[in-house]
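A single protein chain has been omitted from the complex, and every remaining protein chain is retained in its original position.
Should a chain be cited, it is by its letter among A and B, assigned in written order, with residues numbered from 1 in that chain.
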Amino acid sequence: MLQVKNLSCERANRVLFRNLSFELNRGDALRILGLNGSGKTTLLRILAGLYQEFEGDVKWGREQYPLYIGHRRGLKALMSARENLLWSAAINGQGARLAEVDEALRQVSMGSYLDIACGSMSEGQCGRVNLARLVLLHNKVWILDEPFNAIDSDGIQWLLERIKKHLFLGGILVLSSHMEVPLNNLEELELR
Amino acid sequence: MNILLLTVQRDLLLYVRQPGDIFNPLAFSLLVISLFPLGLGPSSDTLNEISAGIIWVAALLTTLFSIDLMFKEDYEDGTLEQMILGKESLLLVVYGKIIAQWLVGGLVITLLSPLFGLMFYVNTDGIVATVLALMLATPTMTLIGSIGAALTLGVNKGGVLITILILPLYLPLLILGVAMIDTASAGENYTGHALWLAAILAISIGFAPLATEQGIRISLSE
Partner (left out) sequence: MGNLFHRLGSPRPFYEISGIVLPSVGILTLISLAVGFIWALGIAPPDYQQGHSVRIMYIHVPAAIVAQSSYMMMATAGAVFLIWRIKIADMALQCAAPIGASLTFLALVTGAIWGKPTWGTWWVWDARLTSTLVLLFLFIGVIVLRSAKEGSESVGRATAILAVVGLINLPIIKFSVDWWFTLHQPSSFSLTESPSMPPEMWLPLLVMVVGFYLFFFFIWTYRVRTEILKREHRSQWVRSIDDI
């Protein structure tokens, strides 16, 4: 559960948002939209707990550790897809066996790239490795910044299905997206 | 504890895959040290007198030159923020990274120091003291340097900035270390110096990573 009360943030002398309040419960999804530079990424980072220069309250319930995928990929170029995912699981306090990692990669059609270094992959392929994290990790909260950007249309479909499953199982989703997100029950928040 | 070992393993793996990161600073220190006999002439007396100081300054500069790599790549590819967000303690990850950095930096210099000592006609007592002193001081250099590395993440000319910020803090190490080597070379007892270095190391182990961890969170809050 997420409770945001009177959230205000200013960057470079510009007010991004003032006195923002909302609440998200299990199964809720929130889409943040707005022009470039309107503060979408900042808001997502505040919710994730990365950005701390704000006023107001951001309170997470029991789900303290969000899965955040932002502009920076979060994958090491010198490590293979497998190694990156094993590390992701480890840093999340989640022991993952090789079989699970391989299965996650197969589900995003990266089954033949298990041992390829992420630095040798294309943008789209790295994007898929990131999506494999959504399969592998058990975090209840997903915070995704423009997740549909670096993937192809097949990937977009796959991600939408995955999101629906996540919400159905009681997860929470906050994302920013330029394009429309065809989900039922989606709340939208526009930043000006 | 497990995440600490995993982090050391991960970082060592990355260093091995990009060995330039390790070799370049070491090559630098070897070069710097070699410049002095060439510049000052090979007289064994002169070289002997300045030996401790030069070895120590070379160790300091080498550490400083490799320190900004500690977090920079992880910062740029986004893995550092994943470490902040992950359930595992960021503090343990920081300890792990410091250990890994020391293993490929400070420890190597410590092991190479007898070679440097020979180049400067340091006697056996002095060489033993040099190794011991560096063994105690290089971890401290990495620990304190990591604070500078964390605070300057995302800044353009981070490397030079780290040097400006951290060198004043290295002064006690420099003074104690050189004094210890000189005392040893003169055949006198240097236990006191060693204990002081050990004390500074203990304090650094306890407190420096706390500042580094905060520094990482602060630098990523942008």
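One rule holds for everything that comes next: a residue touches a chain if its C-beta (ideal position, glycine included) is under 8 Å from a C-beta of that chain, and two chains touch if they have at least 3 such contacts.
These numbers come from a predicted model, not from an experiment.
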| item | value |
| --- | --- |
| Touch criterion as defined above, residue of B:V32, B:L61, B:M119 or B:L169 at the omitted chain | B:L169 |
| Among B:P19, B:G154 or B:G187, residue touching the chain not depicted | B:G154 |
| Positions on chain B contacted by the hidden chain, ascending | 147, 151-152, 154-157, 161, 164-165, 167-169, 171-172, 175-176, 179, 200, 207, 211, 214-215, 218-219, 221-222 |
| For chain A, residues in touch with the removed chain | 11-12, 52-53 |
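Note that in this section only the chains that are shown with their structure count from here on.
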| item | value |
| --- | --- |
| For chain A paired with chain B, centre-to-centre distance based on mean C-alpha positions, whole Å | 37 |
| Complex contacts: residues of chain A adjacent to chain B | 48-53, 65-68, 70-79, 83, 87-88, 90-94 |
| Touch list for chain B against partner chain A, complex | 3, 6, 10, 13-14, 17-18, 73-74, 76-79, 81-88, 93, 217-218, 220-222 |
